[in-house]
Every structure is written in C-alpha cells, then in structure tokens.
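FYI, not all chains are in this one, though none of them got moved.
Order as written gives the chain letters A, B and C; numbering starts at 1 within each chain.
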Amino acid sequence: MYRVSVIGASSFAGGELIRLLLNHGGVTITHLTAHTSAGEKIQSVFPYLYGFMDQTIEELDLSKIKADSDLVFIILPHGKCVPVAAELAAAGIKVIDIGADFRFRDGAVFEAWYHVGHENHPLTKAAVYGLPELYREQIKEAQIVGNPGCYTTASILAMYPLVKEGVIDPATIIIDAKSGVSGAGKTPSPTNLYGEANESVKAYNVGKHRHTPEIEQALTEAAGRPVTINFTPHLIPMTRGILATCYGSGVGVQFGKDLQAIYEKYYGSEPFIRIQEPDVYPQTKWTVGSNLCHIGYHYDERTNRIIVTSAIDNLGKGAAGQAVQNMNLLLGFPETTGLMAIPQCP
Amino acid sequence: MYRVSVIGASSFAGGELIRLLLNHGGVTITHLTAHTSAGEKIQSVFPYLYGFMDQTIEELDLSKIKADSDLVFIILPHGKCVPVAAELAAAGIKVIDIGADFRFRDGAVFEAWYHVGHENHPLTKAAVYGLPELYREQIKEAQIVGNPGCYTTASILAMYPLVKEGVIDPATIIIDAKSGVSGAGKTPSPTNLYGEANESVKAYNVGKHRHTPEIEQALTEAAGRPVTINFTPHLIPMTRGILATCYGSGVGVQFGKDLQAIYEKYYGSEPFIRIQEPDVYPQTKWTVGSNLCHIGYHYDERTNRIIVTSAIDNLGKGAAGQAVQNMNLLLGFPETTGLMAIPQCP
Amino acid sequence: MYRVSVIGASSFAGGELIRLLLNHGGVTITHLTAHTSAGEKIQSVFPYLYGFMDQTIEELDLSKIKADSDLVFIILPHGKCVPVAAELAAAGIKVIDIGADFRFRDGAVFEAWYHVGHENHPLTKAAVYGLPELYREQIKEAQIVGNPGCYTTASILAMYPLVKEGVIDPATIIIDAKSGVSGAGKTPSPTNLYGEANESVKAYNVGKHRHTPEIEQALTEAAGRPVTINFTPHLIPMTRGILATCYGSGVGVQFGKDLQAIYEKYYGSEPFIRIQEPDVYPQTKWTVGSNLCHIGYHYDERTNRIIVTSAIDNLGKGAAGQAVQNMNLLLGFPETTGLMAIPQCP
C-alpha cells in the first residue's frame, strides 16, 4: 500500500479525488489538508463520505506530510504550488499538481495568462504534462506531474491526432466548449449561485480563458510550428461534464474513413477513450463519474470543415480521474486501477 | 379588435402565442385548433391558462376560421402549411406561418433540406421572411409571412450587420448554438425525456440542421454572393433559451469601436435588440419570456476573429414573440404592442 | 402617478418587485437603495433590466426618500426594519415591509423565533398583516403592512378556510412544504450554491423554521383557540415556486362537495386564487411569474384526512406580487393592477 496525501482537499476536485482513492485498493490516504475546514471531520465537508472514512481535515504541515507520504496531490490556487512541490520533490516524494503551475514549459506563457509572478523554478521545466495518452512514458519517470485543465483535456484529446497527422489546418482551429457549473468551483460566488446559473447559458472570458495557451502548447507541439486558436468557454446548467466542439478546415484527404483511421491509430488501444461511429455525437452524461473521454466527429463537405465533439466529466478525466491515472503511472499500478467504474446514467 | 386564430395551438409555441395574444389588448382569439386535443378545454392542455380564458380546442375547419378571422397563425409540420395558407390568403386573410414552409425564396433549397416535396406554389415566392429588423417594410405589405426559425433568428441578428458591412469574411463563418429543451417540442420522445436531457449536453444534426440554409439565405443576401456556413446545434438542460456563438475572420478594419458602431447603426433604434458593452456576454436568462435579443461581441487580435454571442428566448423572439411582432406590423399596431413585458429573472 | 421607493432593492425579491412596478402603469420608482451595490447602475445588478430603466442604486438616505415617496417597500434583515418604518410612517408615508418585523401581533413570538431583540414599538401592533384574501379591509386603512412570508402565504391560503369552517381538526395539522432555491436568497452560500442544490432535495430547519409561528397566528385566529402545527420546509432544485402539502384530520362532514363549497365560499371571487377540480393537483410551474395561488384538495376516506396542496411563486404571491397587491389596496388602485400577467410556461 502506498501512502498518499491531498493538499487542498475540500474542493470539488478534492472530494472526487478522495472518492477515487478510497475505491482504488492500492493506496491509503494519510493526510487531507484544507485551510478553511482544518479540524473538521471529513463528513462535515463531504457528508456523502460519512461511513466510508473517518479522518479529520488538517492544517497544512509539510513536515508531517513528508514523513508519511509516497505521493502528494496538490490543489492550491495558481502560483502557490511551486514552493510546496519543490520541498516535497526535494524529499523524494512524487507530486501531482492539479492546479496550473506546472502545466507550461515556458514560464513566460504562464505569467502572461495567469498574471502571477511565476518564480521560474527549475522544477517547472522538469515537470511533465500529465496527459497520459500523449506523454505516458515521460510521466512514468517524472518527479512532478502538472495535471491538465478540464477544458484542455477534452480539447487536446479531440484535436491532437488531427493536427499531428496534418489533416486539419491548425490556423483555423476554433474550440467552443461547454462546462457544467462544478467547474466554477465550490467557493460560493455569483457565478455558481443556483439562481444565476440555473436555466441559463452564457459565454465567459471570451478570448482570455487560461486554458487557451495550454491547448496551444500541445497543438504547437503536434504541428511543429506555433498554433494560435480561438477558445470560447460557456457555463451551462448542469453539475458535471464538459463538451468541447472543435472546428477546423480539412487538408487534402479523403475524409470519413480517414478520420476514423486516425483516431483508431492514436486511441485504438487507449482504455479511457471511446471513438464513436460516424455521426454519433457523445453526450457528457455518458462520462459522468468516470475517467472516459468520448469522441464523435463529422466532415462537412460543403465547407471542408472537420467538426469534432469530445465529452468528459470535468471532475473525472478533467481533474481527479486523470490525477489518479497519473498516480497509477508514477507508482507502477496498472493504468486503469480504480478507474474502471461505469458511468452512472441517467 | 382584430380577430385571430391559431392552427396547431397545442404546441409549446402555441401556448406561448396564446399567452402573448391574451396580453396583447388589440386582438381576440376566435379559434384554437389542434388535432390530438380537439374537444378539450384549453386548461386541460395548458393548465396555467385556467382562469385566463375559457375556450375549447377545435378540430381544424377552414370554413369556420375564414368566417371570423382577420389573421391566422399556423403551426403545422413542415410541408403541410402551403394549402392551408393558400386557402386563407385567397380569402384575404393574413397568414403567419410559424413553420418552415414559407421561409425560403427558393423552393429547391426547402426540398433539399426538408426532404418534403414542396409544391412550388406561387405563394411561396410571394411570402415575406418575417424578421422585422431586416424586412420590416416588406412584412407590412405581405399577405403571408414566414416566421423565422429560432436558431436562425439568433444567428442572423448577430451576423447580418457584420456581413453586410463587409467587416467579416463570410467564408469563415461558424455558428455554434445552444438550445433549451423546449426547442425539441412537446411530443414526448427520447430527445426531450427528462432523464435523457437533464444533466447533459450534446451536439446533434451536425452539418445537417435545417436552420442552416435559412441562415445562409439571409447572409447570402447580405454578402451579395453565396455564403456557406457551419452551423452546429446543441441541446442543453434548460427549458427555454438559445445562445448562438458566432465566429468569423475580420476584414481590415479597426475593431472594437467599429463593431459597436455597426451594431448601433443597424439596431440602435430597434426596440427588441440590446447591444451589450464590449466584453459583456449575454445570458439567455436575460431574455426569458420576452421578445428581446441580447448581443455581445469580442474581437480577438491574436487570431483576427470576431466572436459574437446572441441570446434569445426560443419561444419568444425565436417563435411566438416574433410572430406577434409580425402580427403588429401586418395589422398596423405599434410594433411593440403586447411585447414589452420585462424578462422574468431569476 | 404615485411615487414609490424600494429599500433593499438588490435582492431577488427586490428585482421581482422592480419588474412588477415597471409594468404597473400607475407608479414611478423614485429611489432604489442597497448598501453593497450603491452607486451601480441598475443593469449591473439586474442585467435583464437593461433598456427598461436607467437608474442608479443609492445608499439609504431616509431624508431623500421621505422627500419624494408616497409609499416605500422595505426589504431589510429582520430586526432592522422597525426604526426605518417608524420614521417613514411618522412622515405620513405608507410602508410595506417585505421582511418579518411587522408580521406578528405579539412581539414576544417574534423574539422567541427570530432571536432578535424586538423593540416592541407601538407600530408593531398598529401594522396590518398583508394577506389581502383575509385582511383586505384592514390593509386599505393601514399605515404599515407586514407582507407575509412565502411559505406562510401558501400554507395559510390552503388551511384557513378549513380551520375557520371547523371541518379540519387544527391539532392535527402538518404542513410539508417544498421551495425553489431562490427562496434561499441571493447572497452566495453553501445552501444556494449550484453544486449543492442541484439534483438533490433535503429538509431543513425541521421544527424550527420561522414561518411556523406566522402560520399558527393566522390559524389560531381562524380556530378561535391556540393552534400549534408541524411545518417542515424542503429545498428542491428549481429556481422559483413553493408547494405546500397540508394534512389534517376531517371533522364530521360530507367531504368532496363540502371542501369545494368551502373553497368557493372563501375564494370564489378572489382574482388570484384558482381552485382546482377534485383530484387535480397544482404544479408550481402554473404560477411562475404571477401572483396566483393554485389550490388542489383530496379527502382520504381510509384515514379521514384532508390533503390540500397549494402552489405559488415564492417571489410572486410569496413576496413581490403580494407586496404590489398590498400597494394597490393602500393607494386605491384596482387590486389586480399590474398583476394579471399570465404565468410563463413551460
């Protein structure tokens, strides 16, 4: 049994992570920390965990965590994670950062979009971007993993193979994404107030959302040249789920069969990716509670555009599920351990 | 008092139309027809109308309707409206068709997308497309008005001014639209089943949705040359509302101020269109129950793309509200009569 | 045109009140005050009002309000309203308090349930309980009206006639009520957080909810002896609406016809109450956006219990709608002025 701890455990992503870790079978949770709820029993923060574990939320104390953790998950506001991760890594402890601090290879990009002075710690460059479908082997050897954003995961998984194979013009990529309200976090605010979010849809942070450069980083790597995209997030009235609808112009191939072949090539043996039959479009509901990503695609001959929709659970493959997938890679478990629960539907 | 009748009154759009007509003040409802609920009291079909009117749904009998109607609204399956409208028009009665039969100037386009043999009645060409913000004067003189589709209204209102002014490249237009479930109609089906639609989002009819050629017809007219677009509808878990997120590449102008000036030029004196301040993005909730269309816009310098979001109530400006607006034009009422109710929020 | 002001205008009830007042036709709004949003344009607080009014939220300044208001609505935390209302009343201005301060004839009851030292101002006794269906004539002559609570309105309207007529045993009354989340207010908190409230139902404040003594006060008056009830509120995942399901044992009458006759006797000419046919049970949806109260009833022979369900919009008849109804009585407008909008459904 490996020992794991969660720093910043009281968030929605933290709750989902605890749920998955309790179901995992190969790890025990040694510490759960959270500033605002330190001292409270777990069931006062997550009442649905009553009877499943009996632990008290602690104030963050790195010396304690270092003493009895093999791996630590960090869920802290951006800009706060680097010193914590540095200390843990120096002690030989594996780190998975569910925040944004370790997602960018170029610290300047992080600073430009997050407006946080990023102490450009050498660790930043050492960290591996935790999208196993693309970077599985590097993750296995990493000390620190930067767990991808939720919108990013859905977007990159949909577009990476097409860009890499050159069948889509990367200069034409537009991603229109729809997220459930749990993506707006657990801290009460007008954005995640029931009366505001219910029965409504809106775009937000148009042209400015911080997942944009994260998507661009991966697609730039796929294209072998700088890729700039449009990414427009929307908030829709449901608790969990992200659907990314991705558009781009086709580049000189026979479509239909081609697209299927490409997705099969990249994801045919991936345990968490489900490629749909042509013209079947996934619902986010098919992924809720799971680590799955469903992908559906269409080639529109009238406009020579490819349209791909990809669906994930923002708290699953978009956060805690992917973090456990990364943990499995870091600790040597089979990659699907604890992650094969079937989505709960309806 | 003018006398109006509604053919196909038992749908969601029919119910909303009755609500608006009862609030109007200048018309009385003489006949409400619906095949499946003929003989029932209005309150057994629309219980919330109990106490507001005391009428019985009738079987369709055109001779009765002709005898005491000045204007007739038709809500019938596509392909069924032409003979009914022809008979009414021949009797000198004004017709507003809330279905698709009279929306296309070119009958072949209708046939290609609707797969219904369209008897290419001369009336089709005589009908006027009922989007008052674009065709106000023609509507006033029309015998038959083809009331626009819901997605179409939101999309055209957002894009028409930019295409007409030449600041957007019409070949690059992509419209990603999100609709509440009332858009899927009142006939129970897996699509509008609560357990299927709740807590989920999906794209549907990708590349095939019938509102596509309707949008293209208006933008083609604006551009003065054929325009082909991508239109992707999505179903989201709320009852009312449509948000259209529209993308296109900018054409050589100073943006920001330019966009505002263009929208002011086209809509500055329109009573139902609300242009937002830059970087304010409308929520569908701000339009629910009203005939409003809120428009927000952004120019993304990184990609030279314009992003416009427009929000309407699919049953309001997207159906019944717009039909009443057209009725006001046809019968000579002030255009806002019965339509200035403030949206109900939250 | 009478001049009215709203103190505490930024709440959900405040927004609904503004909507109704703008639609009213007989009043103009002179001041809107709110501490946290003082200085903001109305549309930054209620974006759906953009284009319908152009007013700025002000800091509370009673001297200004006294100078140009004929009637003032107050929406302040309980315990804060008495001095404000006293000053306004002393200046001859009519006051409608949408909070709880003026709902109780016995100040000790208020103190016991609200845990607020109630300065037992003589005005408290002078105030009239603003349920027009029961106290219409007194309201017309009042200086200060205590607008009833939302749960209370639904509960009293359902039970008062049965208690008054002696066909129900008041010692057996149990009221199980279900409220939409807007009832939990607009200040973000865990209770009204989307992720907490969505897809869930719970009871809360069991045996302790402050609307209990308000219901008991009215039923005590109806019975002519002290009535103690059980009242259990529940939060359910919808924005607006309250359904009160009320139970009590029958007292020696022929039911069915009797119940209908009683409700007809009390409410047959009430403009806002809709008595359903036997065994038709109202949905809250039939009242949304309106000042209606729908009542359905059943007599269960197996248990000799009467079951009554009553549905209102908690922001309509449960708050702002009723406040406008009271305003109409106080200012001499026909009682239904501005309140006959048909519910918006679906």
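Everything that follows uses one rule, which is that contacts are C-beta pairs under 8 Å (C-beta built on N, C-alpha and C of every residue); 3 or more make two chains touch, one makes a residue touch a chain.
Fair warning: this is a prediction, and the values are worked out from it, not measured in the lab.
Novice: Please report the number of identical subunits in the complete assembly described by this file, where 3 are shown.
Specialist: For the whole complex in this structure, the answer is 4 copies.
The working rule: only the chains that are shown with their structure count from here on.
Novice: Once you draw an edge for every pair of touching chains, what topology comes out, line, ring, star, complete or other?
Specialist: Drawn as a graph, the chains make a fully connected set, so complete.
Novice: Would you kindly tell me how far, in whole Å, the mean C-alpha position of chain B lies from that of chain A?
Specialist: Distance between chain centres: 39 Å.
Novice: What is the distance, in whole Å, between the centres of chain A and chain C, each centre taken as the mean of its C-alpha atoms?
Specialist: For chain A versus chain C, the centre distance works out to 46 Å.
Novice: Could you list the positions in chain C whose residues touch two or more of the other chains?
Specialist: Those would be 12, 182, 199, 239.
Novice: Which of the residues in chain B come into contact with chain A in the complex?
Specialist: Residues in contact with chain A: 174, 176, 178, 180, 195-196, 198-204, 206-207, 228-230, 232, 234, 236-241, 243, 245, 247, 279, 281-285, 288, 296, 298, 300, 302-303, 305, 307, 309, 311, 346.
Novice: Would you pull the chain C residues touching chain B in the complex into a rising list?
Specialist: These residues of chain C touch chain B: 12, 15, 19, 22-23, 46-52, 182, 199, 239-240, 274, 276, 280, 282-283, 285-289, 292, 294, 341-346.
Novice: In their complex, what parts of chain A are in touch with chain C?
Specialist: Residue list for chain A touching chain C: 12, 181-182, 184, 186, 188-190, 192-195, 197-199, 237-239.
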